[in-house]
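I have placed the structure first, in the form of structure tokens, so that the comments after it can refer back to it.
The complex is shown incomplete by one protein chain, all other protein chains being positioned as in the whole.
A, B, C and D are the chain letters, set down in written order, and residue numbers restart from 1 in every chain.
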Amino acid sequence: MSQALIEIDGLKKYFPITGGVFQRTVGNVRAVDGVSFTINKGESFGLVGESGCGKSTIGRTILRLLEKTEGKVIFNGTDIHTLSKEKMRALRPKMQIVFQDPFSSLNPRIKVGEAIGEALIDHGLVNRKELKDRVIETLEICGLAAYHYDRYPHEFSGGQRQRIGIARALILNPDFIVADEPVSALDVSIQAQIINLLSDLQREKQLTYLFISHDLSVVEHLCNRIGVMYLGSMVEMASKEELFRNPLHPYTKALLSAVPVPDPTLKRDRIVLKGDIPSPANPPSGCKFHTRCPLASDLCKQQVPEYRDVGNNHFVACHYA
Amino acid sequence: MSAEAAPLKTNLPVPKKQPDSPWRIAIRRFSRNRLAVIGLFIIVFMFLLCFIGPFFSPYSLYDYSVLDKNLPPSSKYWLGTDKLGRDILLRMMLAGRISLLVGLVATGISVIIGATLGALAGFYRKWVDTLIMRVADIFMALPTLPILIILGAILSDLKVEPSDRIYFLMLIIGVLGWSSISRLVRGQILGLREQEFMQATEALGLKDRRKIFRHLLPNTVPIIIVSATLGVAGAIIFESALSFLGIGVVPPTPSWGNMISAANNLIDFRKRPWLWIPPGMCILVTVVAINLIGDGLRDALDPKMKK
Amino acid sequence: MKQYIIRRLLQIIPTLIGISILIFAISAMVPGDYITAVNNPTMTAEKAAQLREIYGLDKPPVERYLTWVGNMLKGNLGDSLVHKQPVTTVMGNYVWNSFFIAIFSLILSWIIAIFAGVFSAKFQYSLFDKIVTLLIFLCMSLPSFFIGLLLIKIFALDLGWFPVGSMKTSGMNGNTWEQLIDIAWHMFLPVTVLTMLSTGSLTRYFRTSMLEVIRQDYIRTARAKGLKERTVIFKHALRNAMLPAITLMGFELPSLFGGAIIMEKIFIWPGIGQVYLESINMRDYPFMLGFTVFISVLTLLGNLLSDVLYGTADPRIRLK
Amino acid sequence: ACGGGGTAEQPPSQGDQTEQTPPAEGDGEETTEPPAESGDESQGYFEAEDPSLNPATALNRKDTLVVGMTAPKGVFNPFYWQTAYDKYVVDAIFDSFFAVQGDGTYQNRLAESVEVSEDKLKYTFKLKPGVTYSDGTPVTVKDYAFAMKVYHDSSYDGQSDLLSVHIKGGKEYNEGKATDISGIKVIDDHTVEIEVTEANAMTKDNLGTVAFAPEAYYGKGYKQGNLEYMKDLHAKPIGSGQYVLKSFSPGQEVVLEANANYFLGAPKIKNVIYKTTTEETRLAMFQSGEIDMDMVTVNEDTVEELKGMGFLDVNIFPTNGYGYVAMNHNDPKFQDVKVRQALMYGLNRAEVVEIIYGPYANVLNIPQSSVSWAYTDEGIEPYEFDIEKAKQLLDEAGWVAGADGTREKDGKKFEIHFSATADNPVIDALIPVMTQNYQELGIKLTAETLDFNAIMDKKDKGEFEMFFAAWGLTPDPDSTVYITDGQQNDIGFSNADYDAAMKKGLNAFDLEERKAAYAEAYQVLNQNVPDLLIYQRRDMWGINSRINGMDITPYKDFTIDLYKAEIEQ
Partner (left out) sequence: MAKELVEFRNLKTHFQTSAGTVKAVDDVSFKIREGETLCVVGESGCGKSVTAMSLMRLIDTPPVGGEILYEGKDLLKMSKREMSLIRGNDIAMIFQEPMTSLNPVLTIGEQIVEPILLHQLVNRKEAKKRAIELINLVGIPRAEKIFDSYPHELSGGMRQRIMIAIALSCNPKLLIADEPTTALDVTIQAQILDLMRDIKDKLNTSIMLITHDLGVVAEMADYVVVMYAGKVIEEAPVIELFKQPKHPYTKGLLKAKPVINQTQERLYSIPGQVPNPVDLGDNCHFHDRCEFCMQICKEKTPPLGTDPNGHKVACWLYEEEGKA
């Protein structure tokens, strides 16, 4: 096994819930509740899971855009949550993020050319003369064109904005990219381009990805290993082949069955999840999934299932797997 | 790279229009805003009028003529005369030199200080915010008048030439005015810094300088422009109050403010409108022009304006 | 939040100490004292020295400062030299008069400014917008005394609808109700002028933030819900546009009690502004210092208030 | 006078823009000829031309007189009043032995008779019988003695300075060495005898103008060295005068009601209200009928306005003060009398006066009001504008034109730093005229405008070259302004002849003798030009024509004989 680039150990991130006139903290949203995994150099790790289960939060906490509540994030051997502000800044170009929402992550008053190029200047990676060429080059790599350089973000369509976000991350030549649903807003043709692009880059530059998505077909295409999250915790993790061939957790099974297939004639059986959708502020006892699990038993209500290796580097947290 | 990678880089002719420089675009947008251009013209005109106009006047600053006092406009005195028989037109132009400079420079100073400090406070929060905002509080709480009296006395003791005191005046009005702007800007920045694009700048590892001056401040431009426009009018009028304290201009040097205050009574108000209408109009025109420019600037900087 | 407020309240202490030192230093540096200001030609040097001794003006500034602060902590702001009354009494005599016109004009100007600002923004560059803009700048370009004189001329002298000035009709003995009406009648012009003056800048602020806000996506959402334009504007847009104005709201607190000097002169309104001004000119230090401290406290509280309001009004801002 | 007296002359109602300084402390209260030489339009009593124009608001006030004035401060206490407007209230409520007359001399009011000893050191006042305070208690000279104690108390911080009258034992009382003032002897309820250690021409008037205040009221709780309690009484005065205080609304009005038991007969006007007015709105208040009388800054416009209203009587008379330019006599360039004369000749004072006041002020050549008994123009050089003469004098003084036209002497250029109080309308004209005139003389004048107190401060420290200010005159010509090392001599002027003449004037008890002495003193000053005297202007009262019998002169406030005035029904 190759060397680990990112090690995450027992990571927790709670958001306080405030209420009342004085905005007292009345509770916590356990957005990420004790997650551990590692990503190896050159690997792309896919993170899938229900909306709101904490995928983006993990991504941001790994990059220390959010301060962790507990746990460790080790990047290339350093615990980045202990770095000083300046050291952290210097490390930034090595680890980038493509935001889930491309529009709000772009400053409405800054032209995209500048938005993409400014970090190069600030990190002294390129001089001003070359800057524009570099930016245009990157724009074109990402399927945009030179004439987009002087436009404002709002003048783009949703998919184009997403590509701006990708370009902004790629231009720094990072080692590690958190791609938070980078293609979900793209049409298939561009999506294909971007995915191809990401995998080309990975091959060429030994890039490492944390690829957050809910589109399993995309994750399948791009990732080596996949983690499935549910309500702040990892419920299953395995290599791509293993996971798709042999999903063990009932949630994973449900997910896989729900993927729409581009064939209008095909009508498939889906595992439909029923029951209460629990809240991360007040997660259910025992197995968090038991409220919706078709297999749930009393055991599941009482006992937290162990997150264990069932062989083949296939981890799962389910009493019945 | 495989063959299919090629499509990524298009080899088909993309319309190779030379991308415009941001400046060009801003200027183009600005000039498309007709009102803004009118505003700019007015300001330029005012400057020309005030700085060049007096050379064409048959009168000079120290001239007075008791026989001609309080005359209404006529062919000899186009805008009439004041109680010393001085030509209002000339005085209005000379006054503009002072008032325009005071208005613009003083406001410029408060805006620069206020915006910068407000942005720093809003961005860094914690002790920086506390420090800057408490200093702003202090500035807001300090009584202006006694400070000005002291400064007037000091300037007098130091025998600073009265004609040079106008520079101190600009500085003082400027320095006294920053605190409210800084609070406004800070308030905006507090909101802006929570937006996702600021998280993006953090992820890119941008320098704080860029985050503040490139990302945050431009988003507060509209409110700064309003403050500035209001500030110009305020400074022009405030100046006239300071003459009495030995900081402003000394008679007979006119300023728009002191020309108007000289007519501060019901009689002149009623009987001799030529005393206050010209300077009043000048202030009005200047402020409106600056506002037009400000609006134009805001629209030019506003990416979503279509005009 | 509670903690935040407590912390901010605690911060007021050092700030106030700073302010008190500064204003005391200023007062000590201002040329002249009450005795020179009175400028009595028959006053002998001995008499002057005696008075200075009684007023403590002969002591070194540090000692005077400590005495002053010490008394202040005991709630004693000293006696006004001009009024020969405790500073607090003098303040009490005048400050409410100022407060009343200030609060009325505050309310009025916020209402007007909201409407004018909102409609100016909504119909940007329309005739309405232009007229409002011009009116605002007209009010701002002419010194306030002009507007005051203009109104007096038209409404008091030519039309005779309102009195020229002061707060009540001299020699009137009516019941409470009649007296209240009389006061309201006298308040009309000064409140109008004050309103005209403060509405201008507020309107500009509202207009600007409105212009920002109405271009946002969530306004589009609101329209898509089929909400009436009025609801879209006044509920969805205005709430957001109010945010910067909340900062301004904090500034208003001290000005409510600070008095409007020019207005008080023009309309002979028995407000605190003139009294304060006179205290500066007369070097009536106890009053000048006392009132300045009072205003400082209000400023600090006002700013705290605006920060807190800001935090409550904009849920995205987390005060720490 | 009970302390006070004039002050640096300010426009009677506070300045315009700068909201400067207090108004004159109680204007003077002495002598003058009744004004109005016929034919002189610049002063006199001008009857209303068309009383029928009187506004209804005024006409409807049948028993109330409304007097407009700057707001009194609420210190309605004869010991403590601070401003002229407080004094207007005090004067209406309190009486003293003497009251000033229109011609400036004093007349008995509460005094039945006064005896002065041969050596002028002992004064016996007899009080009229049967006078009571408004609360019904009888007025006795014990109250007078008590008042004297207050004035001599070490904690007394009012403005009156009775110590300077040198009453025997006064100093001891003040220093706490005695519990009584030995020089004051209460013979009986109506007779008091006062002994002084030093006397001068003003002693009698000073003693006779101490107000009577009931000891039972004002003295309750009095302990030597502590007058704290007094401040609670400021707003609740009790006196024996023409009116009693009915109510006081700070900043708004003072309501007075006639004292029905006034010993000279109940005042004819039942209610008098002092209503606050400001410079900006006096004319409007007149026009709307909201006030019956007020003092208005005089100039051609305001006179025309007031007269134009038709229903106002206008009373214009010379003010008790003058405007002047002071020079620092410690500055070598001003030490040469020729230079000072040149500066006088070289300044077109007439033009300055004409611009600002038109006919309503005149150029002044001696520091005395033209209506004072001490005034003289005999042997006085008028220093009419004569630029050639000025140049000649400067040449003689050794100041010769340099290369750039500026005069030089011993390698020093003739430059003057000139500070002016900006709140005075005259400086609008004075600065340009002066700059122009002196430039022609070859003198470079650098002018600045400053806060009044800042100038006073410079004056006190002697750190100035030249400044403009206005000066208020006391009714008596005695003054220390030009006396060598005098109390008020801030300009460093010194002249032995003048000192001698002034001393003679102060120590003479005969009016003619004094006149002669002061005439001499003024001639010396006129020759030596200690200051550049500029002008004496007029004061103006507008009085609604429905008010009759309102007697106002430069020395006599409207309050003195207010009880005689009446409203035409």
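By definition in this document, a contact is a pair of C-beta atoms (placed from the backbone, for glycine too) under 8 Å apart; a residue touches a chain by one contact, two chains touch by 3 or more.
This one's a predicted model, so the numbers in the text were calculated from it and none came from an experiment.
Only one of the listed residues, A:3, A:82, A:127 or A:189, touches the absent chain: A:189.
One of A:74, A:121 or A:258 touches the chain omitted from the figure, and that residue is A:258. The residue from A:281, A:295 or A:310 that touches the chain not shown here is A:281. Residues of subunit A that touch the chain left out of view are 15, 17, 48-53, 56, 100-101, 103-104, 143-145, 147, 151, 155-160, 181, 184-193, 195-196, 199, 214-218, 220-221, 244, 254-256, 258-266, 270, 272-273, 276-282. Residues 216-218, 220-229, 231, 235-236, 239-240, 243, 313-316 are the ones on subunit C that touch the missing chain.
Here, only the chains that are shown with their structure count from here on.
More C-beta pairs in contact connect the chains of C-D than those of the other pair, out of B-D and C-D.
Between subunit B and subunit D, the centres computed from C-alpha atoms are 46 Å apart. Averaged Cα coordinates give subunit A a centre that lies 53 Å from the centre of subunit C. Centre to centre, using the average C-alpha position, subunit C and subunit D are separated by 37 Å. For subunit A, the set of residues that touch two or more other chains is empty.
The residues of subunit C that reach two or more other chains are 30-31, 145, 149, 152-153, 277, listed in rising order.
Taken in their complex, subunit D has these residues touching subunit C: 3-8, 19-22, 25, 61, 64, 66, 71, 73-75, 77, 80, 82-83, 155, 157, 159, 161, 163-164, 231, 234, 249-253, 255, 271, 273, 275-281, 284-285, 287-288, 290, 451-454, 456-458, 460, 471-474, 479, 481, 487-488.
Subunit C meets subunit B in the complex at residues 11, 14-15, 18-19, 22-23, 26-27, 29-31, 125, 133-134, 137-138, 140-143, 145-146, 149-150, 152-153, 200-201, 204-205, 207-209, 211-212, 215, 243-244, 246-248, 250-251, 254, 277, 280, 288, 292, 295-296, 299-300, 303, 306, 310, 314, 316-318, 320. Listed in rising order, the residues of subunit C touching subunit D in the complex are 30-32, 36-47, 51, 54-55, 79, 81-86, 90, 93-94, 97, 145, 148-149, 152-153, 156-157, 160, 163-168, 170-171, 261, 265-271, 274-275, 277-278, 281-283.
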